[in-house]
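All protein chains but one are shown in place.
Take a look at chain A:
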Amino acid sequence: MDSLNSLIDGFGTALTPMNLLWAAIGVLLGTAIGVLPGIGPAMAVALLLPVTYGLDPTGAFIMFAGIYYGAMFGGSTTSILLNTPGESAAVVAAIEGNPMAKGGRGAQALAAAAIGHFAGGMIGTILLVVLAPTVASLAIGIGAPDYFAIMVLAFIAVTSVLGASRIRGIASLLIGLTIGLVGLDQMTGQQRLTFGSLHLADGVDVVIVAVGLFAIGEALWVAAHLRRSTGKPIPVGRPWLGRADLKRTWKPWLRGPVIGFPFGAIPAGGAEIPTFLSYVTEKRLSKHRDQFGKGAIEGVAGPEAAASASAAGTLVSMLTLGLPTTAVAAVMLAAFQQYGIQPGPLLFEREPELVWGLIASLFVGMVLLLALNLPLAPVWAKLLRIPRPYLYAGILFFAAVGAYAVGGESLDLVILLVIGLIGFGMRRYGLPVLPAVIGVILGPAAEQQLRRALQISDGSVTGLVNTPFSVTVYVIVVLIVTWPLIGRLIARLRGDRKTAEESRTVSGG
């Protein structure tokens, strides 16, 4: 009941004309960005970080959340009409959506995706309203050792769960931690890695790192491998669904969020796994299993609902624990830092207007998105024809604007370019970008919490594990770290048993 009252207050914040405007701008920008190939939601939010210099926090976060959801909406349009999903979350949408579009059922695919996102976002956000205050109140008493444990979990999860190679993930994390070290030590004022430069003594601004790695790195990488012949989007009319299609899609719309939400809340790679799981589930449950792979509408509806619900789940851990589980959440965390706000259990007490305004705006944004996307889909599809030189020149342009707005110094642009070149190299050699960004954002905070915890315990390492919360988190960390080993062990045991049985049958026979 308490959260219901807060939510109503939140609607009071979200429905002010100014905040409605930010929500509308956010979902429009987000959809456009999601449709545009080459720009993901993380890059979009990173490019917009400079607005935090001029906007109040509530308006900024309402806009960012709109971009997050909007980009999910838009991303499926690209997948369905162009069959080239740029984002991992939209991969599954292409499997069934593109054959549907090719078979002349593009309008139905877009409608199934749009309503799926609406259902997923709504259910996910309701779960967020129910769960977030509970999680926050459970975590309210946590101290320095617990915060440090959460950050260790974020580091480990982001390097181990995501990406194909652990060692490359860790390399990326260490690069990020190193960038985070640059500047004055927060506790003693000691200069670190500044090489006597006054400019570096302020540290490298998180905006510059995020924009450099996500935007410049990506633009340069694409420029080096620009596809000369871009695919032609399939023309499509206004999305709609017939009665037969509705009958096939309403259950997947409701099942998808159940799979998506929990996966968004844990550091397991955002929407990638749940969309796939939802796809497999729908395939198994469908009466039209023979259509899968050739354009089954259930295979669009379920995964898309799961994707949006996972975005809501991401917000649970981001707002209540300050734990970013996706790249967008990481960049939003950077935005919180810009405002000097620490997301975590206290956020709900200290900034109720911001948090509940943000949550309420998610509902508003969902309605706006549905209202925009169903009628405007043919217009969005036109965005796919933007000449690629303009698109990537525009990304470089806005990246430069963002970095320059930080402090009005040309040197920042040079640092931005250097970090962009690092991002380029990372893409070339398969180092994931996300661990580096998490390292830069959480690294300095983690160091502070570590030192604070050890200060309290007077240097004894037990000070890091003296709360039930931190012990639980470390158990999870150990499980994640040893999981491949355990998996290998199980496989070996099975193999042993098999060979043992074989030898027995051989000797017995």
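Methods note: a contact is a pair of C-beta atoms (placed from the backbone, for glycine too) under 8 Å apart; a residue touches a chain by one contact, two chains touch by 3 or more; residues count from 1.
Definition applied: contacts and distances are computed from a predicted model.
Novice: According to its UniProt record, what is the protein name of the omitted chain, chosen from "Cation:proton antiporter", "C-type cytochrome", "Hydrogenase formation protein HypD" or "Tripartite tricarboxylate transporter TctB family protein"?
Specialist: Matching "Cation:proton antiporter", "C-type cytochrome", "Hydrogenase formation protein HypD" or "Tripartite tricarboxylate transporter TctB family protein" to the record, the invisible chain is "Tripartite tricarboxylate transporter TctB family protein".
Novice: Which of these, A:L181, A:A265, A:A309 or A:I441, touches the one chain of the complex that we don't see?
Specialist: Of these options, the touching residue for the absent chain is A:L181.
Novice: Quick one: which of A:L7, A:A101, A:A114 or A:A171 touches the chain that's been left out?
Specialist: Touching the chain that is not displayed is residue A:A171.
Novice: For chain A, which residues reach the chain that was dropped from this view?
Specialist: Those residues of chain A that touch the unshown chain are 37-38, 50-51, 53-55, 78, 82, 84-86, 164-168, 170-171, 174-175, 177-178, 181, 185, 187-193, 216, 218-228, 230, 387-390, 392-394, 396-398, 400-401, 404-405, 408, 410, 413-414, 417, 421, 424-425, 427-431, 447, 450-452, 454-455, 458-459, 481, 484.
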